[in-house]
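A protein chain is absent from this complex, but the other protein chains hold their places.
Read from first to last, the chains carry the letters A, B and C; within each, the first residue is number 1.
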Amino acid sequence: MAPVGGKKAKRGILERLNSGEVVIGDGGFVFALEKRGYVKAGPWTPEAAVEHPEAGASIVGVNCHFDPTISLQTVKLMKEGLEAARLKAHLMSQPLAYHTPDCNKQGFIDLPEFPFGLEPRVTTRWDIQKYAREAYNLGVRYIGGCCGFEPYHIRAIAEELAPERGFLPPASEKHGSWGSGLDMHTKPWIRARARKEYWENLRIASGRPYNPSLSKPDAWGMTKGTSELMQQKEATTEQQLRELFEKQKFKSAQ
Amino acid sequence: MAPVGGKKAKRGILERLNSGEVVIGDGGFVFALEKRGYVKAGPWTPEAAVEHPEAGASIVGVNCHFDPTISLQTVKLMKEGLEAARLKAHLMSQPLAYHTPDCNKQGFIDLPEFPFGLEPRVTTRWDIQKYAREAYNLGVRYIGGCCGFEPYHIRAIAEELAPERGFLPPASEKHGSWGSGLDMHTKPWIRARARKEYWENLRIASGRPYNPSLSKPDAWGMTKGTSELMQQKEATTEQQLRELFEKQKFKSAQ
Amino acid sequence: MAPVGGKKAKRGILERLNSGEVVIGDGGFVFALEKRGYVKAGPWTPEAAVEHPEAGASIVGVNCHFDPTISLQTVKLMKEGLEAARLKAHLMSQPLAYHTPDCNKQGFIDLPEFPFGLEPRVTTRWDIQKYAREAYNLGVRYIGGCCGFEPYHIRAIAEELAPERGFLPPASEKHGSWGSGLDMHTKPWIRARARKEYWENLRIASGRPYNPSLSKPDAWGMTKGTSELMQQKEATTEQQLRELFEKQKFKSAQ
Partner (left out) sequence: MAPVGGKKAKRGILERLNSGEVVIGDGGFVFALEKRGYVKAGPWTPEAAVEHPEAGASIVGVNCHFDPTISLQTVKLMKEGLEAARLKAHLMSQPLAYHTPDCNKQGFIDLPEFPFGLEPRVTTRWDIQKYAREAYNLGVRYIGGCCGFEPYHIRAIAEELAPERGFLPPASEKHGSWGSGLDMHTKPWIRARARKEYWENLRIASGRPYNPSLSKPDAWGMTKGTSELMQQKEATTEQQLRELFEKQKFKSAQ
């Protein structure tokens, strides 16, 4: 998805970043569109790329596979690497909208919940405002999101950074920031939630007391190129399933 | 939202239920539309009603405020009440798409997460298939959803009840049921998720290890009509906030 | 275990309660002794009774099977019942030292963790101080504990009620109340834990992120007298196990 921005949109991404602009990216289409029925879930490839080829190595960053926290930790390492090598580049981050503290090296693809049970991991708008602020403080200027982002998550980035960007996004007409639209609710204790402090400090519950908070991901240690990772032309057979369960049994016994 | 159904839609709801049809309702517009930026969150009223006035007391059921589990327990009590009174009526249920085991009498309105931190409580499509099956087994024939339902949740009802209704919903063209679209994924362990047993038995994690699984709801014990529940014309003042916090302090010390 | 109390111990329990004394009981021997290797775990009967037969119906209360919270809710109902019937009796409570919010009617016996996986449910001394205070405020004057109570839990009751009883228990010589013994620790942030407010407000973590917070208990709905609940003379056979699993499967599918 192309960055929003009226006339500015005609400028190249590097031009925009060089001029000091904060660019907001949105790559979160796959999961959102699947839920709305626009795309077919199957052998999908939730990969996003900076769309402007002129960017080259002038922008470094991460997208997809990990949550905002892990992604920013990674960008921080990249930044330190760049500084150590006396290189200069714009920083970018487009994390998942899912909390993934339990991901191993391969990311959310290997979580048992992928891709149809990720609901309880979805970040709130407040999680995203916190992420946007931390990204900005780290020096990231291309700040966006990948799988799982919905429009209100992108709006949250734009609202958090409104002081720096100088304007609120058009979508902010639809609500007041930090829940301020609640200040005329009939119940006094809900009116009292129309405050930044309320949402910022709330530890929200999962409502799932029979479920754990973390999962152990499948960890086959295989990456691109391994012979076992070829896309099949036909559905998995019963025989292939049996072989797989046998391997899983062996692995989990280790 | 009016029930889908082509020519059948012209028939009244009672006519449809009397003929043995399973009617799927969708009242989940408020929360979904807010996130997509179509409606303004404020002094909203997430109330849904069966739209056809001719229905009268011929349909009994519940909608909104509670999760599928609690809602069906309630409908079960209603059914037993009807049988005890030798009355006959169609049963309806339109629960939230949020898990609310910790709700007290007033429902999710009083959860600390309401309305902008409910993400981790969102049901999966598999939760909804289970709900649809249990509702059907209980004798409910108007089966739908309220706040929090997204199109893929409604599709899950229709897919679960496809054998009874005799057809799959049009939206099923976009994916295979029970994750079957994954059966050609490049990774063998993800191909192995293209099975009903996998999703049915998975205990999904919240990915939020610093958060609890349940919340203690505000429980003011006030209902409609109480003087304190008047809608305000102006925003809450600092003085009103102070009075409220004082009361909360008193209550939580009890 | 007989209530402690020097010379006072020679007086009957009713005499002591009638004189306004707060009596502290300890029935928590079974689980503690099993862990210390003094008793053999098997077909045990963790039942406690008020040891003084002269008590008769002059004392009503509950012991064992449920946690402090549920037990006090029960005693509150008993108290209301007594008042409604214009009866007078001393109140007693001796709950488990295990948190059991997920118990059904038969109590912790039916939790999947019973009896060798109850560790994470053990109450802290702060939980017990809170329980002792709430019991006292409710009017309970025979305040004790059952399975799972260790000496430091009983001490916590005595310390919480020291103002009312007029003295600290002898065991308090071994430590300072509310963690005050920490106030000379080498680390400043641990010194800062030598305060009531710290321990009272801490939400302690389980350290078990792959485990749920609640369990679904076995719920066979059988109570004393049912033919299936006869004590066996011999170990369970493979055939009996198979029959049992078959029944469980049937029940969990309901």
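Definition applied: contacts are C-beta pairs under 8 Å (C-beta built on N, C-alpha and C of every residue); 3 or more make two chains touch, one makes a residue touch a chain.
What you are looking at is a predicted structure, and each value in this text was computed from that prediction instead of being measured.
Considering the complete assembly, chain A touches the hidden chain via residues 203, 209, 212-214. Contact residues of chain B toward the unshown chain are 102, 209-216. Counting over the whole complex, chain C has residues 34-43, 67, 98-102, 109-126, 150-152, 155, 171, 173-176, 179-194, 199, 202-215, 218, 220, 222, 228-236, 240-241, 244-245, 248 touching the chain that is not drawn.
Everything below uses one rule, namely that only the chains that are shown with their structure count from here on.
Put simply, the chain nearest the middle, going by average C-alpha positions, is B. Because chain A and chain C share one sequence, their contact can be compared position by position; here over half of the interface residue numbers appear on both sides.
If each chain is reduced to the centroid of its CA atoms, chain B and chain C end up 38 Å from each other. With touch defined as above, residues shared between interfaces to two or more other chains in chain C number as follows: 209, 212-214.
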